[in-house]
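A single protein chain has been omitted; all remaining protein chains appear in their positions.
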Amino acid sequence: MVSSILQRTYEILEGTTNDKLAKGFQIFIISLISVNVLVVIIETEESVLDEYGYFFTPFEVFSIIVFTGEYAGRLIVCKLNPKYQNKKFALLRLVFSPMMLVDLAAILPFFLPFIVTDVRFIRIIRLLRLFRLFKLARYSEPMQTLGEVFKSKAGDLAVAFFILFIVLIFASSLMYHAEHQAQPEVFSSIPTSMWWGVITLTTIGYGDVYPITLAGKIIGAGVAILGIAVYAIPTGIMASAFTEELRRRRETENKKCPHCGKDITGI
Amino acid sequence: MVSSILQRTYEILEGTTNDKLAKGFQIFIISLISVNVLVVIIETEESVLDEYGYFFTPFEVFSIIVFTGEYAGRLIVCKLNPKYQNKKFALLRLVFSPMMLVDLAAILPFFLPFIVTDVRFIRIIRLLRLFRLFKLARYSEPMQTLGEVFKSKAGDLAVAFFILFIVLIFASSLMYHAEHQAQPEVFSSIPTSMWWGVITLTTIGYGDVYPITLAGKIIGAGVAILGIAVYAIPTGIMASAFTEELRRRRETENKKCPHCGKDITGI
Amino acid sequence: MVSSILQRTYEILEGTTNDKLAKGFQIFIISLISVNVLVVIIETEESVLDEYGYFFTPFEVFSIIVFTGEYAGRLIVCKLNPKYQNKKFALLRLVFSPMMLVDLAAILPFFLPFIVTDVRFIRIIRLLRLFRLFKLARYSEPMQTLGEVFKSKAGDLAVAFFILFIVLIFASSLMYHAEHQAQPEVFSSIPTSMWWGVITLTTIGYGDVYPITLAGKIIGAGVAILGIAVYAIPTGIMASAFTEELRRRRETENKKCPHCGKDITGI
Partner (left out) sequence: MVSSILQRTYEILEGTTNDKLAKGFQIFIISLISVNVLVVIIETEESVLDEYGYFFTPFEVFSIIVFTGEYAGRLIVCKLNPKYQNKKFALLRLVFSPMMLVDLAAILPFFLPFIVTDVRFIRIIRLLRLFRLFKLARYSEPMQTLGEVFKSKAGDLAVAFFILFIVLIFASSLMYHAEHQAQPEVFSSIPTSMWWGVITLTTIGYGDVYPITLAGKIIGAGVAILGIAVYAIPTGIMASAFTEELRRRRETENKKCPHCGKDITGI
């Protein structure tokens, strides 16, 4: 009997079955996460806090009970997961798997204040509740695909960001030397000028910092044009990654000639 | 005789023939839609309203008569459409087809004020006249192709927007906590900070809201760089979709099995 | 003798030979165009005009003589161009070819003021001298390739711009109704609001116009996110066009198996 309950719990938690209870549980957890994130966001709005504040604490307690129960459940049915069966330190491996760490991060913000009592620390911990959003990743297949696309291009993207970083350092240093005298408050040092550099290279351009001298404007124009590469390189990398992904899927489909029955995969 | 008139009406409305009358009717409808949209736009310019205002009401009545006639015509010749022939509830299927709903939305704004008389409601309804623009989609083939490209990538694009959404929530929450004390008016709550988040992640950067503290600027710089992905991912997806579309068209051109020599086009 | 001079002129003007005189003439024309454009630009700088102004008129006269001579030369050697040989109205065809129209536009601004004497008109005509830039297109092969890439995608790009146009109309109309009461000066009419629409959809965001009401900010955020598509669609189209271009070049290279000598093009 116990074993059959464990088996059922495992199926529901991991969504390996398609019955109504498993589906219902998934929808319930997804809704609970969404409402939790919504609460974190709107409780900073004073008018909302004044009117509905009394509701937030019991809701938090309820959420924590559900999420803790879910976490504990996953630990208990660990042995039924074929991924961890017959392995040493199965429980430890499970605890340190990425998704379980996310699940832990989702409940920890509630329990930590009982141990640490520094007010500032608690405020940051409250923000950690946002990590519950990542629990949603478990339920999205294309998200995991995107993750793999990113992983396969990690090296190229790292180079793209390294180039962005080098351009940023040069742009900010040049601009500092060009504008420091004209605007000593705004371009007070190279680290300060990097704020201008980032906002310009990403083409945001708030308008709080911009060059006013001729030299500064010429450097700024050059940086602006170089900034086109900041978008062109990562976008080109992503485009080739998605095209490659499509090609791979198509090629592994396994095609046969309908006339003679022979394999024509990849032709 | 009646049946031949119906047949002719069907041909003209659906553009299945290429004779002068059908072409002329199409050009007339397209022009009428364009002028209608133009009127909606320029009638908000006071100087135009003062001078040409007397012309707008009769023009609206004329347009409604034409569009209503066109709508009625399509309903009447419904039976001649091979798509709906010999089907149950043919008329109902036609009425709820996307293009017919657009056609209905194009004439409804005129008739609704006779039923509802709330002034506010009427103002919003007047705006609905803009939906007449979508009537143009009927006449554009590449538009429909683009629609299909979008549809085939709906899943990937949804993930892209979900990631944008997650980044937005984190960015706005972090920025709220970093800047709330320094600019309590501007970053008054997380929902308010989301305005900053959207305008920064989309690289618009109006300059009405931006961080002024060191922590805020560091978070802002990080968000700005992450924002590159906001463009790189959807653009990469679209690029692969268009490349795939091209490949598919090329592939359906003609192809033979190298083993038996028979046609395997499109397999 | 005359025929040999004509032949030589034709070779030099069309660059069909590679001897020093032809090369030298090309470099001379390209330099002259560049200096001409430079003059148009810097003569608006008052300090430059004061100091070097006396030089500009003779330089303009010299340029016109050269360009007119080049234009006349091309007309005279028309018969030697195999493209126009043995064709009716050869001269007329040549005069109305795109590059010859550009050449005409390059010299016309000088002669028109002798006919028309309205000062305003002359000022606009002076600006037409910038069209001399397009004369450079004659000497750039990759430019002509890019032109073809654009042409092959004209339909798709037109749809992309039509969608931009529709989004712009909707965004501006909605924003006008949301912000008109709060900022009657800024969002005074839909055409006026379209300035906001363009600057937002292209992610420029000067910061001279932005929504301040809650409804306006929500609409603005939606438009900003839609604006991502404004870049993703044309970029995706261009990416697929360039990929296709590469593939076509590769495929037409004609490859052979080095072992058996048979054709393996496209395998």
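In this document, chain identifiers A, B and C correspond to the written order of the chains, with residue numbering beginning at 1 in each.
Note that in this section contacts are C-beta pairs under 8 Å (C-beta built on N, C-alpha and C of every residue); 3 or more make two chains touch, one makes a residue touch a chain.
Since this is a predicted model, take the numbers as computed values, not measurements.
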Touched by the hidden chain, restricted to displayed chains: A, B, C
Touching the absent chain when the full complex is considered, from C:Val66, C:Leu112, C:Ile204 or C:Ile225: C:Ile204
Of C:Leu13, C:Leu94, C:Val223 or C:Met238, the residue in touch with the unshown chain: C:Met238
Touching residue (missing chain; options C:Leu104, C:Leu133, C:Ile166 or C:Ala215): C:Leu133
Contact footprint on subunit A, counting only the chain that is left out: 155-156, 158-160, 162-163, 166, 169-170, 172-174, 176-177, 188-192, 194, 200, 203-207, 210, 217, 220-221, 224-225, 227-229, 231-233, 235-237, 239-240, 243-244
Residues of subunit B in contact with the chain not shown: 203-207, 235-236, 239, 243, 258
Where the unshown chain meets subunit C, residue by residue: 37, 40-42, 44-46, 123-124, 127, 130, 133, 140, 142-143, 145-146, 161, 164, 194-195, 198-199, 202-208, 230-231, 234-235, 237-243, 245-246, 255, 257-260, 262, 264, 267
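Going forward, only the chains that are shown with their structure count from here on.
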Graph class of chain-chain contacts, one of line, ring, star, complete, other: complete
Residue-number overlap at the subunit B/subunit C interface, same or different (half cut): different
Approximate Å spacing (C-alpha centroids) for the pair subunit A, subunit B: 30
Multi-chain contact sites of subunit B, meaning residues that touch two or more partners: 194, 203-207, 231, 235, 237, 239-240, 243
